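Here is the structure we will look at.
With one protein chain held back, the other chains of the complex are shown just where they sit.
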């Protein structure tokens, strides 16, 4: 197959860096351009410094509108602006890693219809889509934890979610809470009950269980590590642990990156992979679900490549057999 | 005042190390002996290596039964065994840092009656006590977060608690989950819903609000840091944020180490201090309480010294004006 | 090409874990068996927990003597013992990751001759070798930093080396210096001037510059991170920076994984890659060389796969295009 020509918009951030790392090793893609006005002319390796020796490519401030697919790695709100100010060819596919098109109310933009790109939920629609709204990182971990219950219509009450994210979740900009001396050996909570990813989570839950009217109560935390999301969810569940496991195994039977673990989980099992691992635990009338991902891979750039593979008819896992860093 | 003669039993662990550090600088105590059979004859600084230059004292395998107070820093279950095998003088006070005497059912032992040593709850009883059961670390953080509501009889429903502890919470013994390569940049959950501190927490809540029949649902986590506990709790609360703040301010009016913060909290505000900081946040019908402590100080050895001060009629804060490490 | 049948001996350690991760994604190999007596019957993912979902293979306590290549991932000294107690087929190649066969005095064993497997030094010998002694981790970083100068005969005086290694360098066994509470935010020095890798370093330097009679003065440090080696070396150098850069660029012209960076380096540029990055700095009569690797990849398992590729006539980089974890 002829190589897919790829453009990346907003090439200096963390998600763009991960995309570049993935696509340089992807057997069916060619990095046609990486757009970053602030770094135009600099080598990619000047910003993404692990790329020394891996590529001589430079950033550009010119968009090639005729590539096969464009990834938008822009701050939230900036994808809309970019698409207003730039015209891409009719056949260019778009995968937006921001949150501009994730909610139903935002999906139709300028004649384009965006499909919510969670393969475990919308695989067939993604295969036929031209425009993808890639899910948020917390949203991915939490949805993959809760969707099987919604699918079975078993969400009867509030879902209590606590999740902690690595510092890359906050982006490359400098702030007091990303300063090393602040964050080293520290923990804190933010946006309790109101994190912006709740919108897409509730939307997907309702897509599967239309009568779900309870709350998803979500406490997000900042962790003192760089990569990954560790989420725990619990809710009422009357069935047995075995029934829950069967339900989850069945729901994820065709999933290429989401697996049920019989053992307790710890975050580093998924760091530097595109996997989501899920563990189930039953205690009295509650089920506890642990769901873990790498926020930059399954939570962002890895899932974006997974979506690209589906859109172009490639094997879903192409270029995503990553060696975990583990330690 | 003549110096209080102190004995420490089980001197090689983390809580004993903190006690030694505290008591070496306490103006009214003298370390009479530090008992550790495995280290007898070694300098304290051989095990607690920050003490180089601070003391020439050595561990002993002989118990002096006539000291004024003995701190038991033994693994859970071993305090009972120690007191069966060793006889202390009638006037020797005992502060047990283990969990052998915390529950009502365990409080009377061999003619001794232990008082649960949470000063914010039982100050007057502690002042008159001869035997103290020092609270657990998670138990301290969670109780200080929830007791004002119980006091006001306002716990109407389940309390949802998530807390993360530093690696010192697991003690000095080596295990796979305390190995650096495992824990570095990692997170995990353990003993979900069944942590042993729930017993003492429920007991104190019921002491203040006898009609509390709901559940305290507690998810403990292992964090990738050494010291501290960061706990978030939420439950239904119909009042306003101001009412909650007034209630907490009032409940802790006389407390010497527990303070209400108007700002969001982060763990390092309390590391290397004996403080508990609490922050309140209201969202719709819920109140979110953040409660943070240093697990080795307010969660163990600092609180033990606080109890000693009260038992001996000293100013409660003596020897506990600690410089935070903060970074 | 028919898949190379691979056996791994000592499958539960860090280097074996990395080998398994690499070989599961290598296009030309098949994991024939992973030998670990203590884990026989367990899934690989029971020990290497990132492999959940990636393989169902189990450990075995039976050695298949007819595989194409065996990797020995044993504690130092145990490779000799293993080869005495087990007979492999005449055609089975062996790559030893321990230090049993690295020194000239040890290279001939039981009719086998081991080649020192540093591709930048011995590429042609490796291509023809049946038995490889894979270099040590510190030895790799330091040699790649100093060999170009030796090659040019320019080592005129002592070489001063300081290097810091991640905790995986100490292996999986538990010890006080690998306990999280000890190592978190800590640094220490060990084996100053006497580290066991000095033998192989001096041997390679003398292979290129036979008149080198000065000392390599090496201070190894334990760092509070999991992966990687950061080494600085300096020595007298009369030439210009440009001459040094030209020398290094030329020496590594054919190298597939060793690159000269014009910018200052930081360790994470190479973490989770098989690369060695080198930076040169001139100050008055000294040259300062920074050399960085991932201790488990270029310093162990990645280099072992690189050697395997060379021995089997594969492209040297096969299976080693790894996505850096970077953060």
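List of remarks:
Should a chain be cited, it is by its letter among A, B and C, assigned in written order, with residues numbered from 1 in that chain.
Criterion: a residue touches a chain if its C-beta (ideal position, glycine included) is under 8 Å from a C-beta of that chain, and two chains touch if they have at least 3 such contacts.
All values reported here derive from a predicted model rather than from experimental measurement.
If you put the hidden chain back, the residue from C:67, C:155 or C:267 that touches it is C:267.
Within the set B:102, B:183 or B:275, the residue that contacts the chain not displayed is B:275.
Summary of contacts with the chain left out: across C:42, C:224 or C:318, the touching residue is C:224.
Considering C:232, C:273 or C:306, the position touching the chain not shown turns out to be C:232 (whole complex).
Per the touch definition above, the residue from B:29, B:122, B:140 or B:185 contacting the chain not shown is B:185. Mapped onto chain C, the footprint of the missing chain covers residues 160, 162, 164, 166, 177, 181-182, 184-190, 192-194, 217, 219, 221, 223-228, 230, 232, 234, 264-268, 271, 281, 283-284, 286, 288, 290, 327.
Seen across the whole complex, the unshown chain contacts chain A at 14, 166-168, 172, 174-176, 178-185, 224-226. Chain B residues in contact with the hidden partner, per the touch definition given at the top, are 14, 17-18, 21-22, 24-25, 46, 48-50, 52-53, 166-168, 184-185, 226-227, 257, 259, 261, 263, 266, 268-273, 275, 277, 296, 321-327.
Operating definition for what follows: only the chains that are shown with their structure count from here on.
Taking each chain's centre as the mean of its CA atoms, C is the chain most distant from chain B.
Separating the CA-averaged centres of chain B and chain C is a span of 46 Å.
If each chain is reduced to the centroid of its CA atoms, chain A and chain C end up 34 Å from each other.
As a whole-number value, the distance joining the C-alpha centres of chain A and chain B reads 40 Å.
Residues of chain C in contact with two or more other chains: 14, 166-168, 184-185, 226.
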